[in-house]
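Here the complex is missing a single protein chain, while all its other protein chains stay put.
Just so it is clear, A and B label the chains in written order, and each chain counts residues from 1 on its own.
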Amino acid sequence: MSDDIKKYLDGLLQKVSGLYVIQITDRDGVPLLRVSQEKNVDFALMPSFIPTFTTACDQASKLGLGRNKTIISMYSNYQVVQMNKLPLILTFVGAENCNTGHILALEHQVDGYLEDIKLAVTEA
Amino acid sequence: MEQQLEKVLSEIAARQETVGALLANRQGLCLGTKGDIDPNVSGIGMAISEQVAKLEPNNTVPATICLYSGNKRCVIQKDGEITGVIFKQQAAASVTAASN
């Protein structure tokens, strides 16, 4: 099962040019699955900004516009797209000029693959 | 602010056989749509136009890409920072006429 989704995510990494990392974690930032390109993204930073996203997402949900789904963060060298998938958090890290729209469009496609992992997380 | 954009989209969508039209920016984010088209298409449309730009990088005039599937077509063109995507569908009558 996990091989299947890993293969699929690796395919996505090839498809979207400028995408460096796709990571699936639980809401505390515990990594469940990660695929990455050989590019030197600073992985040391990764664990800390995932719980930060959870907090930011909770705060953003209080703006009175409904539940927050996605946060896009732009930096001078990177862009980070994080999606709130309830027990899971999906994180994409790409180049600053990476196709944001394409990453967002992946959301619906990935949903099917996430179901199994979601189940495993809620049971644990 | 986006009145000009809306005007262009309306003009495109009013053409014959057009199902929907969309404009995307440099980031692949949707600027506007008209007709029956998913705004999420902006990302993939932009990715396709970027990929085709690699084919003849020295060519200054942007290419028009057309994808055919049965009686449906998807037309994509990039011009500078903006990418346009149009979905077209031939009416049943004109399909039989074309195959003759």
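Operating definition for what follows: a contact is a pair of C-beta atoms (placed from the backbone, for glycine too) under 8 Å apart; a residue touches a chain by one contact, two chains touch by 3 or more.
Throughout what follows, contacts and distances are computed from a predicted model.
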According to its UniProt record, the missing chain among "Late endosomal/lysosomal adaptor and MAPK and MTOR activator 4", "ER membrane protein complex subunit 2", "Cytochrome c domain-containing protein" or "Mitochondrial ribosomal protein subunit L20-domain-containing protein" is "Late endosomal/lysosomal adaptor and MAPK and MTOR activator 4"
Quickly run down the residues of subunit A that touch the omitted chain.
14-15, 109
On subunit B, the omitted chain is touched by residues 12, 15, 18-19, 36-38, 40-41, 44-45, 47-48, 51-52, 54-56, 59, 61, 63-70, 72-75, 77, 79, 84, 86-88, 98
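Methods note: only the chains that are shown with their structure count from here on.
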Between the Cα centroids of subunit A and subunit B the separation in whole angstrom comes to 29
Could you list, by residue number, the parts of subunit B that touch subunit A in their complex?
24, 26-30, 40-44, 46-47, 50-51
In the complex, subunit A residues that touch subunit B:
15-17, 97, 99-105, 108
